[in-house]
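Complex shown without one protein chain; remaining protein chains in place.
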Amino acid sequence: MTAPETHLQLQRREVGEVILAVEGVSLAFGGVRALQEVSFDVRSHEVRAIIGPNGAGKSSMLNVINGVYHPQRGRIRFKGRVFSDMDPHEAAVLGIARTFQNIALFKGMTVLDNIMTGRNLRMRAGILAQALRIGPAEREEIRHREHVEHIIDFLELQAYRKTPAGRLPYGLQKRVDLGRALASEPQMLLLDEPMAGMNLEEKQDMCRYILDANDQLGTTIVLIEHDMGVVMDISDRVVVLDYGRKIADGTPDEVRANQAVIEAYLGASH
Amino acid sequence: MIYRENGQFKSTYRADLQMLPMLQDRVFMAAFVAFAFLAVPFFASNYLFLSLLIPFLILTLAAIGLNLLVGYCGQISIGHAAFMAVGAYAAYNLVLRVPWLNFLVVLVLAGFIAAAAGMLFGIPSLRIKGLYLAVATLAAQFFTDWLFARVKWFTDYAHSGSVSPAPVELFGWRVDTPVEKYLFLLGVLVVFTLLAKNLTRGHLGRAWMATRDMDVAAEVIGIRPIYAKLTAFGVSAFYCGVAGALWGFVHLGSWEPLAFNLTLSLNLLFMIIIGGMGSILGAYYGAAFIVVLPILLNQVPQWLGVPLSTATASHLEFMIFGALIVLFLILEPHGLARLWAIGKEKLRLWPFPH
Partner (left out) sequence: MTGTLKRHAPILTLGSLLVVGLFAPLALKLSAPGFWLEVLLGGLMAGVLYSLVALGFVLIFKASGVFNFAQGAMVLFAALAVARLSERMPLWAAILIAVAIMVVLAMLIERLVLRPLVNQEGVALLMATLGVTYFLDGFGQTVWGSDIYSIDLGIAREPVMILGEWIQGGILINRDDVAAAVVAVLLVGALALFFQKTATGRALRAVADDHQAAQSIGIPLNRIWVIVWSVAGVVAIVAGVIWGGKLGVQFSISQVALKALPVVILGGFTSIPGAILGGLIIGVGEKMAEVFLGPPLVKMFDLAGGGIENWFAYMLALLFLLVRPEGLFGERHIDRV
């Protein structure tokens, strides 16, 4: 991987074929119906937002794509393969990464180690090799460390490399969460409210990182976000959920003008 | 003043990734190891070797093993002495039935057998955690207690149920004097410490710590829980198996099944709580503490002129252990190792206030 540029590219990558298709997914917890017959698709290299009022089922949708929840009905099509339910490990192998709403960082480990865990899937050295730290194991560790350092540069986390993740302020933790997800070089990145609880500057930084990841790394982005301004600015297409059902699907402008969306969302702020 | 990193810049990742990045740490460690190998044999008494140093070295090895499982991977086990028993009896049977094997090979094989047992009894950790897992590990403890006491094949049909292997012999060198035992154990411990430290620095160690801190997120990144947990059980049981074999062969000389009972398991746990969970150094501190305390309790009252009966001393020991466990859990869950780390942090600043 070459050293990334730090200023924003103005041209956007071409949006490609459908990479993910969610078909008729229904999810219920006991009596609570989180998702009902939701279908939409995501095209490769695009930025797709999922929005909706609280409790609409957005996080559940990400959890289903990722394999943390198993839907009772429906299918997921990813990169041409069909799954009735996904396994989290399999999702990771296939190239789906995600961040979490309440930042599931590994609090006991440093920022560097947290992001290094994102590389675990690609590290092959056996137990004995690691214990003895012989040539190949050491070289592998260094190779992956280089990659992680690029990500640290990309996210401007250099000063916090060796800090235990649990000690960082909230905004920085969210950035580390993003770094960990990016470390696995995913094809598709699921972001669960990446800007929640941030101030304006932090949001701008985060937007920049997300867009850079999309541009320079070609990562498809699916994000849940409440800030309408952000959604309208950076998304290519938007899905709107309400009470577990899809109520709109289209470009930001189309969705903004949609009557059902306005009703569901009366008084959405920028 | 002396403990500053000023001027120690790393220009390669390899340099930054080394075990002891600071020069002062490397010097200190080299001096300490040299002291342990070269100086101690000359002025330590036999009593010091037999009652303090030898048990300390072996228990540290076992504590490192348990710490890998509990401290690094976050899985609780209150029956880990079971795996020490497996290692000890495995070594005994190997020496008995395959006498031409080199003792180091026997140790490694015994470790592997213990590792297999560890992974077997670690299977419940895939479905349960915390308190429930603790109870499951008790099953391992009581079952192995029974197994080695009742299945006569393991003790070679000895009438008393106890076994007495011959002293360790390595390449013609008979390890039977206290100094020789000390040096042998020190060598083993140093090697095993390095291996453990390397493991914790690699991707397996990170997988363990990720599973400990947030297992759902770990799974989402692609770290399989089954892999992390079972390797943790396996490696920690390996360490305890080797420690058990050494405990029986080198320290005890002859033992009966009760030598590896619940008390030993709980002692191991207490070692890593007091010493510091999730830290290799913590195993050293904890083992030192557990070994030294009873001796202190015996000697100090005598020095002060207030002799205690052995019974009272033993009761006092229990009380102090119990109180210290609670104190450490409340005040410093990361044990003595954290206190040491805090001390080092302060030393880095000294003589400046911040």
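To keep things simple, chains are lettered A and B as they appear, and every chain counts its residues starting from 1.
Quick note on the criterion: a contact is a pair of C-beta atoms (placed from the backbone, for glycine too) under 8 Å apart; a residue touches a chain by one contact, two chains touch by 3 or more.
Values in this document were obtained by computation on a predicted structure and should not be read as measured data.
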{"item": "Among B:Pro55, B:Gly87, B:Gly111 or B:Pro124, residue touching the chain not depicted", "value": "B:Pro124"}
{"item": "Touch with the omitted chain, as defined above, among B:Ala81, B:Leu204, B:Ala218 or B:Leu269", "value": "B:Leu269"}
{"item": "Omitted-chain contact residue, chosen from B:Gly253, B:Gly322 or B:Gly343", "value": "B:Gly322"}
{"item": "Positions on chain B where the hidden chain makes contact", "value": "76, 78, 124, 127-128, 130-132, 134-136, 138-139, 142-143, 145-146, 149-152, 161, 216, 262-263, 266, 269, 273, 311-312, 314-326, 329-330, 333"}
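One rule holds in what follows: only the chains that are shown with their structure count from here on.
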{"item": "Length of the line joining the C-alpha centres of chain A and chain B, rounded to whole Å", "value": "41"}
{"item": "Footprint of chain A on chain B - complex, ascending", "value": "13-14, 17, 195-196, 198-199, 201-204, 206-207, 209-210, 212-214, 216-224, 231, 235, 278"}
{"item": "Complex contact set, residues of chain A against chain B", "value": "66-68, 88-89, 91-93, 97-98, 100, 104-109, 113, 116-121, 123, 125, 127, 130-133, 137-138, 141-142, 145-146, 149, 180, 184"}
